[in-house]
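Every protein chain except one is present and positioned as in the full complex.
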Amino acid sequence: MKEKILEIISNYKKDKTRLMDILHDIQGVAGYVDEEAIELLHKELGISTSEVREVISFYHFYSSEPKGKVNIYLNDSITAVMHGREAVLEAFEKECDVKEGSVSEDGEFGLYHTSCIGMNDQEPAAIINGKMFTRLTPYRVKEIVKDLKNGKDIKELIYEGDGGGRNALPEIHSMVCNNIRRRGALLTHDYTPFDVTSNILGKSSPEDIISVVEESNIRGRGGAGFPTGMKWKFGRKAKGEHHVVICNADEGEPGTFKDRVLLTEFPELVFEGMVIAGYAVGADIGLLYLRYEYKYLLKYLNGVLEEMRSKNVLGNNINGIEGFNFDIRIQLGAGAYICGEESALIESLEGKRGEPRDKPPFPVEKGYMNYPTVVNNVETLASIPKILTKGADWFLGLGDKASSGTKVLSISGDCNYPGIYEVEWGTTIKDILDMSGAQNVQAIQVAGPSGALIGEKDFGRTISYSDLPTGGSMIVFNKQRDILRDVVMNFMNFFIEESCGSCSTCRNMTTVLKERFVKILDGKGVASDIDDLLNWSDVLKVSRCGLGQTAANPITTSVTNFRHLYENLIQKDVEFDSGFDLEESVKESCAAVGRQPILHNM
Amino acid sequence: MSKKVIATASLAGCFGCHMSILDIDERIIDLVELVEFNKSPVDDIKKFTKRVDVGIIEGGCCNSENVENLRYFRENCDILISLGECAIMGGLPALRNGIPIKECLEEAYLDGPTVGLNSEKIIPNDPELPMILDKVYPCHEVVKVDYYLPGCPPRADLIWDALVALLTGSEMDLPYEVIKFD
Partner (left out) sequence: MSNTIKFKIDGKEIVAELGQTIVEAAHANGVYIPTLCNFPGVPPKGGCRMCTIKINGRFMTSCTTPAADGMEIENNTDEINDLRKSIIELLFVSGNHFCPACEKSGNCELQALGYRYQMMVPKFPYSFPLKEVDASSPKIIKDQNRCVLCQRCMKTIKTEDGERYFAFSNRGDKLEVIMDPDLGEKMTDEIAQLAMDNCPVGSIIKKEVGFVEPIGTRKYDKEPIGTDIDV
């Protein structure tokens, strides 16, 4: 094993900025990163063993403890819970003889929970040894485990066949379905791969390209909505030995899965968008940060890049343009929602913990390895070739005044047809609910947990940068759902789990809020507790990054829009209740000494 | 003007805060002019005999009797003050928080280095003994507390200044040196 690990380290030229890949490769051969491996990494990379552990312990999919031979990561997003996660979990626990969060005694199975894996339209879903299994039922769990025990290869375990579209390609061979329900400008098949590179780039200066993108008024599709043209302009202007273009394919916002579909069906569009961005910005380094959950697409995506190299759409003097050298490397993530934040993503790309950086400086000035770096969302980049082919005016003709173009939505939850819907900006929530076949709707979570939970009175509002901005996650809840106990609680647990912890506010306030929230759920709340939730949430606004700043949104937006649910739980005519319960608090000592308490009311 | 009524209690504390009350030295004569004591270890009155203006609590809640006593104070006092770190945040007794009760009892009565005299090796379990709580609670996490005077113990000057301000309704202007957590 020692030789193998040394070989892996030397494959990456002992470069500590490639620690993510090194750890993935070590886990690939050894299952986990053991003491010996950590010691070798310390010696070969020149960082202390604690610095190695620091990175391992940050990411959900790395481990310094032994794991099972088969490792099952069962998604715990709210949609999975709504579609029978509990029964599926029970089935795994029973069939594999293992408790969630541990390895079975025989060392065969590891069973773990994991944050949203981008399969909200086909839950419950799990990642088993890197392979995606969707629409799980206890019956299918039984089948899968039986076959695994019989030594069947994980690749053979697809009973329902592939999920259609390019999921059927041998390089992917996955049961994941695309579920494209509505196509618009972006998802329509009217694109010839690499046409822009061969027909437009050579005839246009980088400045020309940037001005078309600026004119189109396209804004970042990840959620923050920064004007793309302006970002490119800043990136081009910034001075540096290299310039970098990064595609952010770390969609981790619970409920979003549109980048998965774009990467499956339209990778050429995404990669050509990167090439165009590279040309415009003057970049030579291209990086796509792919979330670990989508590892099943890695081989296929690398194949597309190979094809592009063979066609000289990547490489040196691309398409004969003298001096335009640009290539793309795919970096696999390792399970951390926070890495969707662009500066945390850059830290991760440099082989470190994915902790957001302080801004300024912004990545366009100092990003990857301190080079000027433009980070764009998958959907943003995929839109670029079409904008250049059809023109800025065409794009401006789509959408509303504040937001041009279309938005690819990921709709899931209580609707008849969960999946991908491409709509123009300015579409109302009511239309979105109607097109997905949602009935009896109590609430919809717009833009995922970090967005807003809204109710009926807001269904006339529109998705727009001037109204309800969204990265595309839409989760529908019908009137039977317990919004507080199930939905808000799930989202708060998500934020606690996924906080990087480096800000005092986000690390601590999320748990403080949850405890106060649980106090209300337990029937011990008083009116002032609701005010506490709102007032205390303000502290999170001074957090460094978007995760921290929005981590209280499940609570604040549900208090604002569903206040009656809280008020129903509050004790009437009780002004003060600390939540303390004397009977409860002596239970442990009664058990320890073996007698019943005599409690007095003096 | 009738004298204001004061009561005091020491829950899970070391009586250091009470000592600090006595530390106001000769001002204790002025205090007696200002107040009368009701239930308190100072005068050994066991039960409230009248409505109390200000109740002063030393110590947090480590057992059921502390809780019962604290609630008794809350019912009978108009104003309740947490005096000192133990009342405010559990203090040193709260160092045991997080350790299972069973382990605490075994260490204290069976396994620890100071159990030599407990030759029968038993954990005291008389029905009259109060039950230990799962952790030591600050007073305000059990009942509503109106004021907090920190310190271990709170400085006598802090106690004096705060009490005088509270009892006479005057402004409290506490100098920096008197508010300390140790």
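Going in written order, the chains are labelled A and B, and every chain counts its residues from 1.
The definition used in the following text is that a residue touches a chain if its C-beta (ideal position, glycine included) is under 8 Å from a C-beta of that chain, and two chains touch if they have at least 3 such contacts.
Every value quoted in this text rests on a predicted model; they were computed, and no experiment measured them.
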| item | value |
| --- | --- |
| Residue in contact with the excluded chain [from B:36, B:141 or B:157] | B:141 |
| Touch with the omitted chain, as defined above, among A:129, A:389, A:478 or A:508 | A:508 |
| Candidate in contact with the missing chain, chosen from B:23, B:85 or B:161 | B:85 |
| Sites on chain A contacted by the missing partner chain, in the whole complex | 46-51, 53-54, 57-58, 336, 353, 358, 360, 496-505, 507-512, 515, 536, 538-539, 541-544 |
| Chain not shown, touching residues in chain B | 82, 85, 88-92, 94-95, 97-98, 135, 138, 140-141, 145, 147-150, 152, 176-177, 179-182 |
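Simple rule for what comes next: only the chains that are shown with their structure count from here on.
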| item | value |
| --- | --- |
| Where chain A and chain B are represented by their mean Cα positions, the distance between them in whole Å | 51 |
| Chain A contact footprint on chain B (complex, rising order) | 64-65, 67-69, 71-72, 100-102, 105, 123, 125, 127-128, 131-135, 137, 140-144 |
| Residues of chain A defined as touching chain B within the complex | 576, 578-580, 582, 584-595, 597-602 |
